[in-house]
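Up next, chain A:
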Amino acid sequence: MQVKEYKPLIVAFCCNWCSYAGADLAGNNRLNYPADVKIIRVPCSCRVNPMFVLRAFQRGADGVILCGCHPGDCHYTSGNYYTRRRMALLFSMLDYLCIERERTRVEWVSAAEGAKFAATMNDFAEKVAALGENKRLEDLRCKK
Partner candidate 1 sequence: MQRIGVFVCWCGSNIAGTVDVVAVAEALKKEPGVVFSANYQYMCSQAGQDLIKNAIKEHNLTGIVVCSCSPRMHEATFRKTAAAAGLNPYMVEIANIREQCSWVHKEMPIGTEKAIILGKAAVAKVNLNTPLVPGESPVTKRALVIGGGIAGIQTALDIADAGFEVDIVEKKPTIGGKMAQLDKTFPTLDCAACILTPKMVDVAQNEKIRIFSYSEVTDVKGFVGNFDVTIKKKARYVKEELCTGCGACTEKCPMKKVPNDFNLNMDTKRAIYIPFAQAVPKVATIDPDYCNMLKNGKCGVCSKVCAAGAIDYTQKDEFIEEKYGAIVVATGFNPISMDKFDEFAYNQSKDVITSLEFERLTNAAGPTAGKLLRPSDHKHPEKIVFVQCVGSRCDACNEKGKEYCSKICCMYTAKHAMLTRDKYPDTEVYVFYIDVRTPGKNFDEFYRRAVEEYGVHYIKGMVGKVVPEGDKLIVQASDLLDNKQLKIEADLVVLAAAIEPDKSARPLATLLTASMDTNDFFTEAHPKLRPVESPTAGVFLSGACQGPKDIPETVAQAGAAASKVIGLLAKDKLTGNPCVAHSNEMMCNGCSSCERVCPYGAITYEDKEFRMPDRTTLMRRIAVVNPAVCQGCGCCTVACPSGAMDLKGFASEQIIAEVDAICK
Partner candidate 2 sequence: MKFSYFPGCTLKNKAKSLDIYARRSAEKLGVTLEEIENWQCCGGVFTTAKDEVATKLSSVRILKDAQKKQQALVTVCSACHNVVKQTNYAMQNDKEFAGKVNRYMSEDEYNGETQIYHYLELLRDVIGYDKIKESVVNPIGKKVAAYYGCLLLRPNAVMRMDDPENPTIIEDLIKALGGEAVIYGYRNECCGGYVRMESPELAGKKSQTVIESAKKAGAEVIVTACPLCKYNLEKSGCDIPVVYLTELLAEALGVKEDTNE
Partner candidate 3 sequence: MSNSKKYLQEEIIRTSGVNPKKCMRCGKCSATCPAYDEMEYHPHQFVYMVESGNIEPLLESDSLYRCLTCFACVDRCPRSVEPAKLVEAVRLAAIRKQGNNRMTANDVPELIDDETPQQLIVSAFRKYTK
């Protein structure tokens, strides 16, 4: 019998102006990263409600990463600063719940950093894969 290879499920929230464009650039330059990463476009990283992250974990995501513009470069001036603070709080709470720190990340990727985007995703996916399935927060009732 063939054992199905474990593939992590990763949700990436990317801000429209920097990171989503950085992801596009990674595509333009044909820089590979795992298909496990699925990107959701948001106008700004600060649009990401901590609830969305929890929702993803609840529904079975193994890792969630937020990408925004570099500090000081936010298209909306200050959005990424809010992201940084909000996620610091959320992550410390997840820490308290024994959710491994490597399952979440905030990363700054500019529109010019296609290579960084791909490298970040490769690294993140590898770390998440090493942790294995996220079972602590997954709500089995959501599984069909």
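Details
Criterion: a residue touches a chain if its C-beta (ideal position, glycine included) is under 8 Å from a C-beta of that chain, and two chains touch if they have at least 3 such contacts; residues count from 1.
A quick word on the picks: all candidates are chains of the complex that A comes from, given by their letters.
Values in this document were obtained by computation on a predicted structure and should not be read as measured data.
Candidates 1, 2 or 3 all come from the same complex, and the one touching chain A there is 1. Here chain A touches candidate 1 in the complex through residues 9, 11, 16-18, 20-21, 23-24, 26-28, 30-33, 35, 38-44, 46-52, 55-56, 59-61, 69, 72-79, 82, 86, 110-113, 118, 144, going by the rule given at the top.
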